[in-house]
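Presenting chain A:
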Amino acid sequence: MRTNFSATQLNDPALAAAEHELRACVHCGICTATCPTYVLLGDELDGPRGRIQLIQGMLESGAAPSAKVVTHIDRCLSCMACVSACPSGVNYPRLIDEARAHIEETYRRPWRDVLLRRALGFVLPRRWLLRWALTTARVAARFSWLVPEPAQAALIVANGLPRPAPAKHFAKTVAAQGVQERRIALHAGCVQEVIAPSITAAAIRVLTRFGAQVTIVEGSGCCGSLNHHLGETAAFARHANALIKDIGDAPFDAIATTASGCGATVRDYGFLLKGSKVAAQASEIGAKVRDICDVLLDLPLASPHSVPKLRVAYHAACSLTHGMRQDAAASSILTKLGFDVVTPSDTQCCGSAGVYNVLQPAIADELQARKAQALAALNADVIVTGNIGCLMQIASAVRTPVVHVVELIDWATGGPQPEALRMRLSV
Partner candidate 1 sequence: MPEPNKDVLRRRPAIVEQLRRLVPDGVVADQDALAAYDCDALTAYRQKPLAVVLPRSADEVSAVLAFCHREQVRVVPRGAGTSLSGGAFPLADGILLGLSRMSRILEIDLENRCAVVEPGVTNLAITKAVEAQDFYYAPDPSSQVACSIGGNVAENSGGIHCLKYGLTTNNLLGVELALIGGERIRLGGKAMEAGGLDLIGLVTGSEGLLGVVTEVTVRLLPKPEIARASLAGFPSIEEAGRCVSSIIASGLIPAAMEIMDRFAMDAVETYCAPGYPRDAAAMLIVELDGVAVDVASALRRVEEIARANGAISFSTSNSEAERARIWLGRKAAFAAAGRIAPDMLCMDGTIPRRELPRVLSRIREMAKHYDLPVANVFHAGDGNLHPLIMFDVMREGDLEKAEKFGADILKLCVEAGGVLTGEHGVGIEKRDLMPLMFAPEDLAQQERIKCAFDPDALLNPGKVFPSLSACVEGGAMHVHKGRLPFPNLPRL
Partner candidate 2 sequence: MEVFEPANEADAAAIVSDAAVRGRTLAIEGLGSKRGLGRPMETTGVLKLAALSGIIVYEPDELVITLRAGTKLRDVEAALAEKNQCLAFEPASWSFDAAAEATIGGTVAAGVAGTRRVVLGGARDHLIGFRAINGQGDVFKAGGRVVKNVTGYDLPKLAAGSFGTLFAMTELTLRCYPRTEVPTSLVVRDLSVAQGCALLRKAAGSAWEATGLCHLPRTALDRLGTQSDAAQSLTVIRFEGSAESMAARAKGFAQALAPDASIAADDWSRRLWSELAQLKPFWNTESLWRVSVPPAAAARALQLLRPECFIVDWAGGLLWVEYGAALRTAEEVHATVLDLGGHAMLFRGSDEMRRTAAVFAPRDEATMALTRRVKQAFDPAGVFNPGRMYAGI
């Protein structure tokens, strides 16, 4: 498409990158049908092609966008289904990220929104604070009528969350059992460690069981993904820098993540931190980031006992499918281990999308309901997924137990049975 930026504007590398993507878009509209919000709302403004035009308008003018425009940009889930669909290879994340940062810089949100967004951006990446907040929120939810509407939604969501699990402390490095074949850095994130530290525990067991030495990397305790999606550039950079520092320059074979939401962001560190002091290191780290299942594909996984022939419904997280593009590994491993793997007909986002379900509850609920229906139709014994956000979102809408893929793999290869399954299968 034709663009209309001034030479001065194009001196800004971020704007130049955005311009490059705008030029690549041919406006064919193939992306629209794959966008969950377009499918739901049927408005060009709620699809990628329309958003791209809104973004072009705001970036070209440089001025603060209108409330209407912000509403539609805010509705983007960042599921990146459009990226997979785009025949022209438009790198949509470059555009939506730039737009979010631009909105954050130029647009004055209503104070309630600001409060909610700041709270999310501050609390979620800090494990101790989140642990405290969750406990308090459960109490506060009873008084939700006292708080303004957007915050009510947050409380309701918080109330639906499982209680924070008792804090678990992992050793920095865990040795491989038997001969050490690999050195793997395992990223421990923010929300997951508070809600379900059992996932990281399972990942450590599987990795070490099959010859990998595991080093936990966590930096500040968050990769910065949440702030990034809120357009909070500075906060993101702080978290990212801390993680990079923690990873250091140890010769890891791979950096594994058990939350693909984090994985997708860390993989993009190279671009996101371009021009900063750590840019080169960020690129190297980004290139080494892999989803836990993708890493496990290289390991000689084997089952010491026969696994029950469970029907496993696999929900591929958008960040894994469209962001990291490593969604095939999980199904392949589970099938190899003897599970009967099925996938839902609805391959769209489940509505979790980071903090989306808090900021856009109506759309998130509708997507959640659709996903739950598609999963229910599979009549599975267990639902697995590879991202904590999806896991919580789906678990609160279905009766089938939902666990992380790596927990199931751990169990099948000699680890303990996942708690959610223990309760269900013993009945």
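Going forward, a contact is a pair of C-beta atoms (placed from the backbone, for glycine too) under 8 Å apart; a residue touches a chain by one contact, two chains touch by 3 or more; residues count from 1.
Here is how the candidates were picked: all candidates are chains of the complex that A comes from, given by their letters.
Model, not experiment: these values are computed from the prediction.
*Asks:* Please state which of the candidates 1 or 2 is in contact with chain A in this complex.
*Replies:* It is 1 that touches chain A.
*Asks:* List the residues on chain A that touch candidate 1 in their complex, please.
*Replies:* Interface residues on chain A, with respect to candidate 1: 1-3, 23-24, 26-34, 38-39, 41-45, 49-51, 53-54, 56-58, 65-66, 68-69, 72, 85, 87-89.
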